[in-house]
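What you see is part of a larger complex, with each chain still in position.
Naming follows writing order (A and B), and every chain is counted from residue 1.
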Amino acid sequence: MCRWIAYRGETIPLEDYVTAPVHSLVVQSQRALEATASTNGDGFGMGWYGEHAEPGLYREVRPAWSDENLRYLCRHIRSHLYFAHVRASTGTPIMRPNCHPFACGRWMFMHNGLIGNWSRLRRKVEALIPDSVYGSRIGTTDSEAVFLAIVGAGCDRNPIGATASVLATLTDMVSTKDYKEPLRFTAALANGRDLYAFRYAANDNANTLYYRESGTSVVVVSEPLDKERAHWKPVPPGHMVVAQADKPARLEPFPVTQRMAAE
Amino acid sequence: MCRWIAYRGETIPLEDYVTAPVHSLVVQSQRALEATASTNGDGFGMGWYGEHAEPGLYREVRPAWSDENLRYLCRHIRSHLYFAHVRASTGTPIMRPNCHPFACGRWMFMHNGLIGNWSRLRRKVEALIPDSVYGSRIGTTDSEAVFLAIVGAGCDRNPIGATASVLATLTDMVSTKDYKEPLRFTAALANGRDLYAFRYAANDNANTLYYRESGTSVVVVSEPLDKERAHWKPVPPGHMVVAQADKPARLEPFPVTQRMAAE
């Protein structure tokens, strides 16, 4: 089980959330509190938006806590919208293209969870990726495949709809008449202006997700970064945080179920 | 364009061919003579058979010339059948699962060449891999996909036939009426007892391949390891070296064309 943070708001150095807090993401890489895997040492990654339309990425197979480059970059890179992720592999190889976040055009995505029996579902999920996007599949994770399926499902026009649509399809895949497999999806999606964070599960409990607002800024996290628990609001299962540019963050139901009912 | 060596014969330390010769594979990683890419620094790998039925692998993203572990391992690991490969990427990411050789059960494979327009053909080639073997696809190269297709085509029963069959299919894929794309396949395949080395191309010139026999031992190489050119026999295009256990090596036509004509 991985840990991540996503930030959108005033332009700040990445270090403010990645390395500085008492229970920062780098601290969580060595000892997470609300995760079944106590160590998240199977690589890490950061992605951020700056003046360029496409995000920057820095991904590395070493644990976050032992990477001296990470400290320098967090101190020097400033952004109004950024992601950071520490990985605990659920089986796929530890290589940079399997580290989160993933980028495709101006979109960026990261994930904590798993897609049922991946070895059984892999080809079906990969088949959801349209040819126009398949060239961006440079790793082998379930997370990257789901992201590219979302991009292919019309993320540019309707990011929430595309995500809900793909998750509804995945929910069907893991829920056959004969057996059910767990699907856990706690993910962040952004396009340089807007940030979406989802907490969802089928056939299992959803992984934890919290957010904190401060002025026009919002930070979404797998687990709180400090002891001030009162500031961190839990995102309920089946819900999402929508933090669009220049607007306050909204907590809303993630419309997977509605869509599924409508079908 | 990569460089490789394959050895089958008396049990010897890997260093005898990987690091010791004047123009050893490690030297070729920094400066190859018969290759279009003068540097083969995009990772490397070794695979070898020992007492265990399945081969050992050592793969690394650093250049072969700069890896101190490689020197120790080549001095200490002894084998009767081993592969070594230095990579010059044709575009797929530089990560360990994309380094050669690849292993699947007792089979081991490495490749120098390319499959036409890989981004266009990738899905078609991946579709040749049966479900039973698809879980072994941990990288994203054309080479690994072709290997798993060969394993899936009945490598255990008939390794030459399975390889020829897959190559015939690939030849069809790159040779449509409207346009032709290059297919270059200079590869080695082994099962712990027998070694097969192929030199083939469609719509292009085949990459170089040489072999040298000495007693009951045979070594097959992308380019000669020393100045004694007379000892190194070229493998003609469309031919293969068959070095089965306890038998002298044979040079034979690689039956792709026959099969294609027969169909």
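Rule of thumb we're sticking to: contacts are C-beta pairs under 8 Å (C-beta built on N, C-alpha and C of every residue); 3 or more make two chains touch, one makes a residue touch a chain.
These numbers come from a predicted model, not from an experiment.
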2 chains shown - copies of the sequence in the complete complex: 4
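Quick note on the criterion: only the chains that are shown with their structure count from here on.
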Between chain A and chain B, centroid-to-centroid distance (C-alpha), Å: 38
Of all residues in chain A, those that touch chain B in their complex: 92-93, 95-97, 119, 122-123, 131, 134-135, 137-140
